[in-house]
Every structure is written in C-alpha cells, then in structure tokens.
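A single protein chain has been omitted from the complex, and every remaining protein chain is retained in its original position.
And then chain A:
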C-alpha cells in the first residue's frame, strides 16, 4: 500500500502542475525531478515485492524469502538515494539562482544552439505565466530589472521598458491599465511583489514531499525487513 501511495505521489510531482519544470531545467538543477522519477519506480517495485513477500511467508519458503529480502534491500538503497537527492538539491534552489537565470535567459534574443533556444523559450514562457497569474515581477521585486543588466535589457531600452510589460497591472484584455503609470512605478499600476514565493512554495512541497514521505516509508520498510529476516532465520528446512 505504501508502494502505491509513493508511486501516486511521485506521479503527481512529475506531472508538474505548477509548470515550474522549465525553470529548473534551465538552471540544470532539476534533480528533484529525478528523485521523483526514481520514487515512481521504487513505489511500484515495493508493491510488487510485497506480493512476493506475502507469498513467501504463506509458503514459508526460504529461497523465496531470501530473494524478497535481497530485492527489498536493493529497492531500499534506491529509495534512499532518491530521498537524499531531493533533500540535498532543494538546498541549491536559492533566490539568487532563479534571479541569475531570469536575467540571463528571459527574452534572450540570440540563443547559441537548439538546447539554448529550448531553455530560453521555456524560461520566457514560464516567467510570463508566473508574472501574469501571481501578479508579481522579478524574483525579489521589479527592482531586479533595474539593478542588473540582462538579456531583456539588451533588446529593450530602459526608457520604454524599465521592466517587462507583464509586470504592469493588466486589464481584462491583457493590456496594461496605464503604461506611463507602470513605467514610472505609480503604486497600483505595476506588480511590486517578487515571484520567489510563488516559485519556492511548489518546489518546496515537491522536494519535501518526496524526501520525507520516502523517509517514512523507508523507516517502515526497515521494520518490515528486520522482522522478515528474523522470521527467515527461524524457518527450518
């Protein structure tokens, strides 16, 4: 049952409901997704092996139970790798990482190769969607666009675009309510919050979900395996 639950949880995370995967892919720090993929397969393996174990116990067959224990140990190792990966890589996802990537990739005009182009498009679309839906601008605030040069600044002059148009308060048609107000920074006509909370919330849920749920399952699996080993050593031929 735990196996199925783990599989389900990891499938949910891999499906990326918040659409943040392109940001992580472009930072080349998407290992929390790798951890979730491992979690899917481990969950399925746990489920299959538990059936094997139940059959072994019913038949009191030493060979079957030995096979079960060895395969469970392998699965345990994989799941341990997944938990540690998720926990470790969560620590890398700081605001500065997203800031640097946003400045370097958002609306980058001349990508170097296809991979670069793919990542740039992913980052641009994700940021546009983030800024529109969450009414935010930049990572820590719109001043990010003013404090640093960026790929965006290379193609858009500061007088007309102190920050991207998506940072302006939009009306129902998707046009800025007042462009001059947005450019000057009149309160109410531009988004003054940063988007970091909107990014770190789902990413944290993902990483901690994979890491801690996997940890809990492993603790339970540990007890089950210890019990199985005692039982195995107690079986007589």
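The criterion applied here is as follows: a contact is a pair of C-beta atoms (placed from the backbone, for glycine too) under 8 Å apart; a residue touches a chain by one contact, two chains touch by 3 or more; residues count from 1.
By definition in this document, contacts and distances are computed from a predicted model.
Peer 1: According to its UniProt entry, is the unseen chain "UPK3A protein", "AP-3 complex subunit beta", "TFIIH/NER complex subunit" or "V-type proton ATPase subunit"?
Peer 2: Spelling it out: the chain absent from the display is recorded in UniProt as "UPK3A protein".
Peer 1: Touching the hidden chain in the complete assembly: which of A:15, A:113, A:157 or A:173 does that?
Peer 2: Within the whole complex, the residue contacting the unshown chain is A:157.
Peer 1: Touching the hidden chain in the complete assembly: which of A:14, A:57 or A:97 does that?
Peer 2: Answering carefully, the residue with contact to the hidden chain is A:97.
Peer 1: Quick one: say which of A:80, A:132 or A:170 touches the chain that got left out.
Peer 2: That would be A:80, which touches the missing chain.
Peer 1: Since one chain isn't shown, list which residues of chain A touch it in the complete complex.
Peer 2: Chain A touches the missing chain through residues 69-70, 73, 76-77, 80, 83-84, 87-88, 90-94, 96-97, 99-100, 103-104, 142, 146-150, 153, 157-160, 162, 177-178, 180-181, 183-190, 192, 208, 211-212, 215, 218-219, 222, 225-226, 229-230, 232-233, 236.
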